[in-house]
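Provided herewith is a single structure, encoded as structure tokens, for subsequent inquiry.
Of the protein chains in this complex, all but one are displayed in their positions.
We just call them A and B in the order they show up, numbering each chain from 1.
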């Protein structure tokens, strides 16, 4: 399939028809030059290739062609590689020029392999060029039809929900066990008379209450204590925030004055 | 009987296969050239494809391949997919069943929510609901009733078989708190299913 993959005309070193637009970068040019050595890419002489490339670039310069930077970078690198390869072995820098040369050779082999693979791929029997499928197939159609699934229970439940949702709503407050404020005032008032010394408020609550009732009793007893204190019937003391609350019977006014 | 088809026959076969339009003998000649026994090749091909899934046929002097008539169902295959009715559709269906004939406005009044256009369509597509004329009130709204398929799908012999309000209450289906909870659970179950799907 030469029409699809036109191999780049291999340049002859003696014929400098230089056109850098036809090369896709220095590696491409190097590969084309390597192929003029007419040997397996594994056998090419990198030194010879380097000289070919440098001569090519030189020719281009004499023709005052503008050269892309990457061609010049490659030329500089190859000039370095060439001098390194010519150095006596002990004076060779790291990495060794042999390794650099081998690396270049491996890269050229890989590019060449892919170029050939691409050409072979393009040469296969391709749909629309070599083999043909039907121009206007009728097409297969898959029509999906929903099969609705619902049970009688689902429907009744839905109806029940509609009814429940739209029925007038009657709010009813549940009766919860509480200690009323009156109860608490009576209870605390009666008990505080017996307590001459400071006594924790908890001691004024009935024992054996369940949790909600205990809370209610505490709340009511506290409010009762405040009310009784306002009436001057008891004193309240708390050392600090969240500290225990103590109650005791109020000191008669004349005694308080005596103490003061 | 089976013999290797010659290249002329193969060319005719390939040309008929790729063509956009049925081909006359003249059309075919443009492809396969002047040599060869074209009518003979067509007759051989016609016979070769007879009784197969694809047949070679001649219509008004034009030849083309077509699939065998008895295989039409293969080309347009219908597949049933089970789908669950949405809650809105379920409620709408129940309201129609209990209150029929009802208009859309009446359904909305009972549901307390608007009824989307698609909801009634789904129920009609399922074959459970059909329009049954118009109510003679201003605006002449369409009214809807359930169908015989509705009764058979839900295993009812008549609408009188639908449980009454007392039955629903006894079954706990009218209890607001339980229902609300159930509803929430059912909803999250559906959402989970969708996530998994």
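Here is the rule we go by: a residue touches a chain if its C-beta (ideal position, glycine included) is under 8 Å from a C-beta of that chain, and two chains touch if they have at least 3 such contacts.
What you see is a predicted model, and the numbers here were worked out from it, not measured in a lab.
In the complete complex, the hidden chain is touched by one of A:133, A:194 or A:241, namely A:133. If you put the missing chain back, the residues of chain A touching it would be 3-6, 24-28, 99, 102-103, 106-107, 109-111, 113-122, 124-134, 137-140, 142. Even with one chain removed from view, chain B keeps its contact list with that chain: residues 1-2, 4-5, 7, 9-15, 17-18, 31-33, 51-54, 65, 67-68, 71, 74-75, 77, 79.
Please note the rule applied: only the chains that are shown with their structure count from here on.
If you average the CA atoms of chain A and of chain B, the two centres end up 42 Å from each other.
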